[in-house]
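Each chain you see keeps its place in the complex, though not every chain is here.
Lettered A, B and C in written order, each chain numbered from 1.
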Amino acid sequence: MGDLLWPGDERAGDLMSDSAMLNAMVRVESSWLRALVDLKVAGPDAASDLSGLVTEDDLTGITDRSEAGGNPVIPLLELLRTRLAANSPAAARWLHRGLTSQDVMDTALVLCAGVALDRLHAEIDDQVSSLMTLADRHRGAVMAGRTLTQHAVPISFGLKAAMWLQGLLDAADLPPGRAGLPGQFAGAAGTMAAATELAALSGHDDPPGLALDLAAHASRTLGLRPHPPWHTSRHTFTGLGDLFVACTDAWGRIANDVLTLSRPEIAELAEPAADGRGSSSAMPQKVNPVLSVLVRRAALTAPLMSAQLHLAAAEARDERPDGAWHTEWSTLATLTRRTVVAAAQMSEIVSGLTVDTERMRAAALTASTDLLLERRTLSALFDDPAAGQLDIHNDVHSADPAGYLGANDLIIDAVLERAGSYLRGSS
Amino acid sequence: MGDLLWPGDERAGDLMSDSAMLNAMVRVESSWLRALVDLKVAGPDAASDLSGLVTEDDLTGITDRSEAGGNPVIPLLELLRTRLAANSPAAARWLHRGLTSQDVMDTALVLCAGVALDRLHAEIDDQVSSLMTLADRHRGAVMAGRTLTQHAVPISFGLKAAMWLQGLLDAADLPPGRAGLPGQFAGAAGTMAAATELAALSGHDDPPGLALDLAAHASRTLGLRPHPPWHTSRHTFTGLGDLFVACTDAWGRIANDVLTLSRPEIAELAEPAADGRGSSSAMPQKVNPVLSVLVRRAALTAPLMSAQLHLAAAEARDERPDGAWHTEWSTLATLTRRTVVAAAQMSEIVSGLTVDTERMRAAALTASTDLLLERRTLSALFDDPAAGQLDIHNDVHSADPAGYLGANDLIIDAVLERAGSYLRGSS
Amino acid sequence: MGDLLWPGDERAGDLMSDSAMLNAMVRVESSWLRALVDLKVAGPDAASDLSGLVTEDDLTGITDRSEAGGNPVIPLLELLRTRLAANSPAAARWLHRGLTSQDVMDTALVLCAGVALDRLHAEIDDQVSSLMTLADRHRGAVMAGRTLTQHAVPISFGLKAAMWLQGLLDAADLPPGRAGLPGQFAGAAGTMAAATELAALSGHDDPPGLALDLAAHASRTLGLRPHPPWHTSRHTFTGLGDLFVACTDAWGRIANDVLTLSRPEIAELAEPAADGRGSSSAMPQKVNPVLSVLVRRAALTAPLMSAQLHLAAAEARDERPDGAWHTEWSTLATLTRRTVVAAAQMSEIVSGLTVDTERMRAAALTASTDLLLERRTLSALFDDPAAGQLDIHNDVHSADPAGYLGANDLIIDAVLERAGSYLRGSS
């Protein structure tokens, strides 16, 4: 199931796989056929359960015949019609009537993305909880703050975890969140002309109204939100891309810190241990921070995939784009899988992170002269040069970097409060 | 003011220019100094109006000395302190105390982006109005729908305009919208340690609380939203990038249609005429659709700039990133200017677009056999093969493509209703 | 074998597939083991033919256990060692000794890319021949030149084909061309320390020299070029990316012209017909230019994948990058497959393109007033205003756009000559 060249990919399971997409495409056709029957456009003899008609064994055949039409819908329909013909000729005749290939591709992608969205939000909830614990537990764990690779002023590890958490919350709050994704049932050029025509031919009073009802009915069957045609307004996919990349941004930032702080010369953090994890093919001593390496990998690649979705949106043209649309499918599928894989890896990192607060404190103490230099420049502001108060201030200041943590607790509290609200809202 | 290599750039005026950024940086320092005085951390003698202390003439000097510290804040501070020293030594001493360079850079960029956001939303409002008019006025203007460059089924130009409008509304609804952007007053490593220390040294009861009050006060002075430190959670900038690129996506899609439909062989749309616009250096007959060309240019470049902002976010590290942060400034500034330029160009296109409904109708009639073939396949569904009803249906169907517009009106109405809500909400 | 979401993908066959990579990885281990034996570092009992030891059935197992070490080499080695243990314990002990995971991954990717490179150059040769024929045959086929979507001056279709050809030659001439790709046998940190140690322990005189000999021997076994370690200088992969994207650039430019010129309102070009190609799921009349649509898709996505490879190169760090390296594998594999797929599609387009020279000429004649306006401005330069020569020139000029083709033939000849040299050099 997984991709040999993207270790960890199997964590995504069947998500957005070819067979998942095939299954979703059949569900889209099913939902439309059911709408036609339920709303009495087609007769009851057209009702048919399409599930199981096509199996994974059909994948290669469909794939191999998808180039001719530029998408896999046409060979899928041929197969479905052939298999329906014997037992359900009416279903075979009514299948896909009123739809176009893009309806099927778009809605199937949305269905698969919806599954990913649920998994993603579950992982985020876990991560928010883990990070809340880290931020609260380690609010007093002083460590060296580092900027541009050099020692700056002291921070607590709790504050660092709170900043990680804040980045995650920024991403988690983005649309589409848990709100519904839209179905696409728009017809050949976004007018629902065929659906309207079918409604008219079947004797309905308000054919255009019934066309919209058909689309709404099919959308709801699939758990999707009824929506006007969006053939050429591709925000559904770019919005997903923006959300996914906001997540990988937040995780990449965490992974970078774990990678830096687990260097042997620093060794303040360590990834959760697991059997065989982080081992090398040549060097027995190695325990590489492999989860963070793999998360960073995702964070370095997601932005360009999201940009690719935006390029597709920007290059929409006519009533269906001549190539830009075709770039979305694989890009969205890959980005989605990788985001879910990275989500699971990040959940594992933050739930089991080893925090060596003793080493943090020791390093901060060793570096305390540097870490507290800013503080001394501030005392000088209040010196009365005539009275030589500088020494007094120097006495007052202990050399403990833990004494120069500023609003550490209030900042952590503010982020924890936001995180709590988020979890309450999302539960 | 404009950029010779980005024609139209002067439409953005001073926005995000070096002098605008310099001015914004001074305003940030001013707002913080004022907070220190107003909240009685510094004495009243530290109050000082910094505006006018630094002028455009100082730009080159500051720019040329910015490499040493990696940002322009240090040379700016040297200049400000020197100039304050004579008349306001207390202000010179208190200037920037409690802040770090990143506070000044981040908040100044936010201030400049806020100006852009206001302009952007004003342009969007104009465009929404123009597109509402086009969608409503031309709802009956039949034209050939085109998919994958070929004739598909009929649409109306009103529907096309409604789809353009829908894309724009998708973008316009994105955060941060008109909500406030956050200020950044976080101190050297995001703990507000220096501000807290200053509050303690000046005898305040709750130094961490006062540090947050200082940040909130300075933010409000600048019209910004108080926010916990976000040194390493860079959603403020990626969110702006996502919004900007969603706009250029929507405009790119419109520009592509205008470019296609103003080809001389089609000639159904034409850009608004203006003196000299679209002319050529060699060919006197030329009237190039130059605004659409320039908007398309923006749409092709914005996605990669937004991706660059995401890469910066993903590559955050420690308490201040070692290079990723530095990529944000110029990227955000360029993306912002180009978005505003494209906004103005697009407003001009949609407000003055020439729509040749006669040519549209004539072309649709010429192509009516093709455009109505789908319809004929639908009638066949209802045929009673025994009774030869096919002919009857053929009689019923006129050859007028305007008779096969499906739910055209209802779809347009739905988008117009959403647009109306948007305008009411945004006024 | 193909990817459902990238129609046409099956054209790439097994190229860079998981099983091809697995096979290549085994070949790399084999070549090294053979070098150890041939150069008498290991004893003759370590000789073993690894081919067939691992099959496609092992893929899932290896993939699923690749996350722990961050790459699939470790589980592959476990499997190989287990299977060798019974019949060839010495081979099991010597397997991979002296290598590191990166050696195996890098060299296996190079092997797979080499196969692609051969296919790519064969397709390019075909395309060069087809385009030479088009350029030469249609050098007199006048058509409207178009700039910024509008009519400009006349061109010939032969010239257009020559310009397409020139773009392809620019790409084809890039390195690595048909020169050898490098093997990577560098050891854990690029020093070949383990290989050197093995040479010493086995009693060789010049252990470092023998280490280099081992690498050279293994490289040559695989048909690769011996090369110093390139663990952290990643030009091998960025160079391939640059070449691939230069090809898709050239093809994208051709596809765009085919898409534009096969619009029904222009209809000067048509893709080669094939059974079922270009059909629609809803509209029976449709013959979409689907090959060009699919090639354009590749051209829109390749640049970002090549940029991803460059980002990986730029983010190299230490003696093996912490995440950047891991982004290369899947990116290179995907880019390679898509390039080869687009190559095959483009070969089909240019070898079977329908060129309607009558329509071209007719359209140029219809537009001749516009197309010849530049010419009239030039005659005016030579007018003697006193003598009223303007009329004379107007008489001299026929209204035939074919009379204003400039250096059409010479330019075509120059490109044909370069193409001929290319083909002679590459045969």
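The working rule: a contact is a pair of C-beta atoms (placed from the backbone, for glycine too) under 8 Å apart; a residue touches a chain by one contact, two chains touch by 3 or more.
Bear in mind that the values here come from a model prediction, so they are computed numbers and not experimental data.
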**OP:** Of the identical chains, 3 are shown; go ahead and state how many the full complex includes.
**Re:** 4
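Going forward, only the chains that are shown with their structure count from here on.
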Subject >> Distance-maximising chain from chain B - centres being C-alpha averages >> reply: C
Original post:
Using the average of all C-alpha atoms in each chain as its centre, how far is it in Å between chain B and chain C?
Top reply: 36
Original post:
Using the average of all C-alpha atoms in each chain as its centre, how far is it in Å between chain A and chain B?
Top reply: 24
Subject >> Chain centre separation in whole Å, for chain C relative to chain A (CA means) >> reply: 31
Original post:
What residues in chain A touch two or more of the other chains?
Top reply: 70, 187-188, 194, 299-300, 304, 307-308, 311, 315, 322
Original post:
Okay, in this complex, where on chain A does chain B touch?
Top reply: 70, 93-94, 97, 145-149, 152-155, 159-160, 163, 166-167, 170-171, 174-175, 187-198, 201-202, 208-209, 211-212, 228-235, 238-239, 242, 245-246, 248-250, 252-253, 256-257, 260, 299-300, 302-304, 306-308, 310-311, 313-322, 374-375, 378-379, 381-382, 404-411, 414-415
**OP:** State the interface residues of chain C toward chain A in the complex, per the touch definition above.
**Re:** 1-11, 18, 21-22, 59-60, 62-64, 66-74, 77, 96, 99-101, 104, 187-188, 194, 255, 259, 274-283, 288-290, 292-297, 299-301, 304-305, 307-308, 311-312, 315, 322-324, 326-327, 329-331, 333
**OP:** Show which residues of chain B lie in contact with chain C when the two form their complex.
**Re:** 146-153, 259-260, 262-266, 280, 282-290, 293, 304, 311, 363, 367, 369-370, 373-374, 377
